[in-house]
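Complex shown without one protein chain; remaining protein chains in place.
Letters A, B and C mark the chains in the order given here, with residues in each chain numbered from 1 onward.
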Amino acid sequence: MLELIFAVLLIAAFATLFIKSGRIAAIISLIASAMPLIAVMDWANDFGIKAFSFGVENSMDFSIAGITMHLSITSFAWFFAVMVFSLLPPIFLFSYSFFEKNNGFFPFMLFLITAVFGILLASDFLTLFFFWELMAASSFILVYISRDKKAIMSYLAFSVLSAVLILVGIALLYSQSGTLIFSDIVLNADKVTVSAIILMVAGFAVKSALMPLHAWAPFVYSKADEPFVAFLSGGLSKVGYYGMFFMLFALPGAKILHQYFNSGVATYLLAVIGAISAFIGTLLAFMEDDLRKLLAYSSIAQLGYIAVGFGIGSSLAMAGALFQAFNHAFFKSVLFLAAGAVAYRTGKWKISELGGVGYKMPFTFMAALFAIFALAAIPITSGFAAKWLLYEAAVSNKYIFITPIMLIAGVGAFLYSFRILYGVFLGENRHDDIKEAPLPMIAGMFLLVLPLIIFLIFPGYMLDMMHSALVDAGIGTISHTNYVIRTGTASYNTLAVVIGMMVVMIPAFLIYVLRKQKKVDFKDNFLAGEPYEFYGYISMHAANNFYKPIEDVIMPYLRKGAISFYTALYNAMGRVSDASRKIYTGLSQDYTIYIIIFFFIIVGWLIW
Amino acid sequence: MVTPVLMIAIPLLAAFLMPLIKKAHRYFTFSILLLNAILSVLLFAKVYNDGAIYETIAGFSPPVGIYLAVDNLSALLALIINLFATINFVTSKKDFKFSMLYLLGVTGATGIVLTGDIFNMFVFFEITAVASYALVASKKDEKAVEGSIKYMILGSVGSSFMLIGIAIIYSQLKSLNLYDIAARISSMDPKMMWLSFSFLLTGIGVEAELFPLNGWVPDAYEGASSNIASFLSFGPSKASIYAIARLLIIFSMSRTYELALYVGIATLLIGEVAAFMQKNEKRMLAYSSIGQMGLILIAFSLIKDTSYAIPAAFFIIVSHASAKSSLFLISGKKGFGGITSKYVGLAGVLSLIGMPPMAGFWGKWYLLMGIADEKMWAVAAVIIFSAVIEAIYFARYLHKNLGEGESEDLGYSIPAAVMVSVSIVMGILPLIYNMAGGVLNA
Amino acid sequence: MMWPEYITVAALISIGLYGVMAKKNLMKIFIALSLMETGVNLLLITIGYIPGGTAPIENGNFAKYVDPLPQALVLTAIVIGLSVTALALTLLIWYHSKTGTLEYRRGMRW
Partner (left out) sequence: MVVEKIAVIALYTTIAMFVGILFMGVGRKIVARVHNRVGPPVYQGFIDIAKLLTKKTNISHGWIYDLALLFSMTGIMLTILFLPIGGVKLLSMEGDAFLVLYLLAIPALGFALGAGASGNPNAAIGVMRALVMMLSYELPFVITLIALMIYYDTSSIAQIVEMQHAKWAIMIPPFVLAAAVADMALQGMLMEAPFDIPTAPHEIASGPMAEFGGKHLGALMIYKAGTIVAYTTLFVDLFLGGGVVMHDGSVLAYLANFAVWFILIFLVFTLSLLINTSFPRFRIEQAFKFYWKYEALLAFISLIWVYLMVIS
């Protein structure tokens, strides 16, 4: 069965490579992408969750070039697999309408899925790295389709950086333990192992866009095709975190780091990096005018929280981190898809050029609205439960630096949420001639919203899902019922919040919303009945330079960021390159001198 | 009935018959190359099954006789050279002289790989080198001629050095047979041994594009027409780097391996760094080739210590031969211009930077595993650095070629696609094979 | 030892190398290359030479053979050198007809 799934994915990938029509390719991809999801659902039985069963075996060995690749599912990989593969059918459903022509999105997306499936199933380092690279390659081609220079260059450079960091890490571990199979590896707290763990965590962090290694994200997220970006931000970043989770808790690297440094300084550093990611990502997000860049920085910020959870490493924090990962997978996919739907209808990306889309595309707006609530962690969404767990974890460990930064980043999320709401969906109605997005797009987005609603009322289900992952990783779970989470010091009852909210909302809803009234043209609001032409064309849309006052204060401090650092590095490297090429003077006389010098040097070196 | 001699003799004879077959020379040459490729497949199969072949020519026994020695790696290299030569020749549109030179070049490269005699190696070097000079110049414009002249000057200096090295060895051991030399190398006067090694390394290093002996590389690649640049990158350079590997095995001393490692690192760094900002596409690919040769040399320098070195070198050679040759084939015009070129470019670049399912992935994997065996972390750092540099300039290369530009020439891009698919096949063939088996079992 | 021969070899090779390194005119460079090849060929012959030895023709006097192999090698090397020189001159003619000079115009570098 497992071979069958790989075979179906690959055959579908090759088939779609030659299909011109985006519609047919989308249907094929949709069916193919359901295969791993079925397998994942099937494996739920293994991890304490009752589900239907097809009898998909959960481990398998391939032999390649004299090396055996071991595949088997583990509880933590399963948890990540659930979140990653649930995203795919809705995304392909969305793509059915998004792509008129198959521009290469479908085949490489399917290769990407194959790769991700392989990464999550890998139980030795060769398999892990092989599929990791396959993922990097296929996602690079998906970026390449976007034709944007910065996106292509930064993505390839950082993909390769991540790959070689991981490869060197694997090599270091291999040199220490002499095996590549996860279950056989025994780690000691020595220098080589510790550097291997750090290198590999850094390598995985590239994919999860953690702060100093995030420089590719704004470019790629803002230029590649939206369905792919939805998966990149929702799914692939989680694969990076799966790698980190695996290194730190399954292997278990965190303990080794702790032993080696005699304190939790290394993991604390990870948490600090995550918190700074969240903080700076948020600040950059709300000052961004490009909708997709805004979402990119918001992704960086939201993903930072997961790193904080991993860094703290207590059961609370891990539950929060995994919960946050799950939520982020869904709400960010919805947001990117909604951005795609908006662009599909309007062709615009700049927030200052959009406006009033929500009046014409109410269902898209509904989906996006709910995703934004989850993003901002409004307590009526599952987004809050995740962040609550993280805050609790941070404050109960008395992290006086991380906690306020995380909290203020959480507040900052409201700022960019409003920017999306006001700038794109509400405000001045500039798009009288657009229609609602096509049905498959809406269906795709609502399918992705569904889990957010389920886990809003029953966060306990989510904690059940991650239960075996956390137990297997030796972290331990927290006490909870279906709707109450308890920590040592506090508890959070979603039912109380939701019922309380309903009790207040329903009467107000009845009083204020269910009335028969005349709808006012929104233009009357700010033109006071004057004809529109009276002012000539004045944009009443205040979304341009929206946070200007605060931007003026903050920006000077953020000007020297990671991206400008990398640009400077690139330029410096360019100068070195230009200088070193001067060796090739174009004169055979000089080259002969080099030969003589080389000869005498090696003679000297060898004889003396 | 497959003997390695045929693989040298047939194209050599065919080359000299060429003036007689002026009209159908392209079909003739192509069929000869195809025959050679088939022979090399059979040869590889034989060597793979029965072990290495040692064959003497002209009846003398070693150490005096001419001697061919074929092991797994050399059979593979012969296969690659002949296979790519066949594919590459499809793009040739020149007259019979070109075909003749081309056949000579292939003969020489094959001979370098298969021979077991150091002076024969020199002769084959000269054959392939003289053919390559002429081939580079065959474009007949100023750049081609200038590149060819530089190549020729440095090549001649290099061959003189090589001959001096051979003379020193012969004066000491009275033997030219590689295995004989290898067996008795320790009986040489150490100073003479080091001297001869230095001469040989310098001499072969010129052809093998090692820093700082590679001054001709960018100019010759830039001047040459696309298919000749492609030929240079899978033919002479690969054969020469293999010759250096043999040289290292013969002078099997830790100092020589160490030296090779340092030279490899220097070559890798200089090549990649120089390519980083190079705007001229062919020059960039040439510098990148230099870097890759350094990588191969690093892999070879680990031969003594780790069993990962040979597969690493092999996969990098395959990856580089197929990817760089195909990139050269589609280079030389504005933009990829078509879907075939675009995917060839992508696959080539992905193979070079070592991503699966290309051969380059396995090269990178085995190389790093070998380095792990040796715990040479500084080398690992250099490889990280150069990989990132390489990724950046190849990304820029890919982006630059995205523009519409001229439409692609399928006569070039389809052979390029076939070449690059060799890299893919080498990377994934076992995988498909196993998965098909798995499906059947289920 | 045969110092005069070796000194001649060293001198020829050095002069050749000097010419390749220092001369601007491509023709002179190729002349220097030929000189260098001559030096190398002389080296090969010197290696095989035994003072007082005869030509390696079978006449029963085995001990006084000059080593025949180097001479065979030199023959090959001379042929190769010849072909290289011929090609070089062809290229020079082409170069001159394209550029009107026999020096590098330094268009190709870096």
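Operating definition for what follows: a contact is a pair of C-beta atoms (placed from the backbone, for glycine too) under 8 Å apart; a residue touches a chain by one contact, two chains touch by 3 or more.
All values derive from a computational prediction rather than experimental measurement.
Visitor: As a test of the contact rule: which chains in view would the missing one touch?
Guide: The chain that is not shown is in contact with A.
Visitor: Please pick, from A:Met501, A:Ala579 or A:Ile601, the residue that touches the omitted chain in the full complex.
Guide: That would be A:Met501, which touches the missing chain.
Visitor: Give the residue, chosen from A:Leu17, A:Ile181, A:Leu269 or A:Leu421, that touches the chain omitted from the document.
Guide: Result: among the candidates, A:Leu421 touches the missing chain.
Visitor: For the chain left out of this view, which of A:Leu128, A:Ala307 or A:Leu407 touches it?
Guide: The one listed residue touching the chain not shown is A:Leu407.
Visitor: Considering the whole complex, not just the chains shown, which residues of chain A touch the missing one?
Guide: Against the missing chain, chain A presents residues 356, 358-359, 373, 376-380, 384, 387-388, 391-392, 395-396, 398, 400, 403-404, 407-408, 410-412, 414-415, 417-418, 421-422, 425-429, 484, 489-493, 496-497, 500-501, 504-505, 508-509, 511-513, 515, 517-520, 522-523, 525-526, 540-543, 546-547, 549-550, 552-553.
Here, only the chains that are shown with their structure count from here on.
Visitor: What's the contact topology between the chains, one of line, ring, star, complete, other?
Guide: complete
Visitor: How many Å are there between the centre of chain B and the centre of chain C, using C-alpha atoms for each centre?
Guide: 27
Visitor: Can you work out the whole-Å distance between the CA centroids of chain A and chain C?
Guide: 66
Visitor: Of all the residues in chain C, which ones touch at least 2 other chains?
Guide: Only 17, 20, 29, 104, 107-109 qualify.
Visitor: Indicate the residues of chain B shared as contacts by at least two other chains.
Guide: 149, 153, 157, 218-219
Visitor: Under the touch definition given earlier, write down the residues of chain A that touch chain C in their complex.
Guide: Spelled out, the residues of chain A in touch with chain C are 578, 581-582, 584-589, 592-593, 596.
Visitor: Quick one: which bits of chain C touch chain A in the complex? Just the residue numbers, please.
Guide: The contact residues of chain C facing chain A are 17, 20-24, 29, 104, 106-110.
Visitor: Which stretch or stretches of chain B touch chain C in the complex?
Guide: 64, 119, 123, 126, 130, 133-134, 137, 140-143, 145-149, 152-153, 156-157, 159-160, 163-164, 166-167, 170-171, 174, 176, 218-219, 222-223
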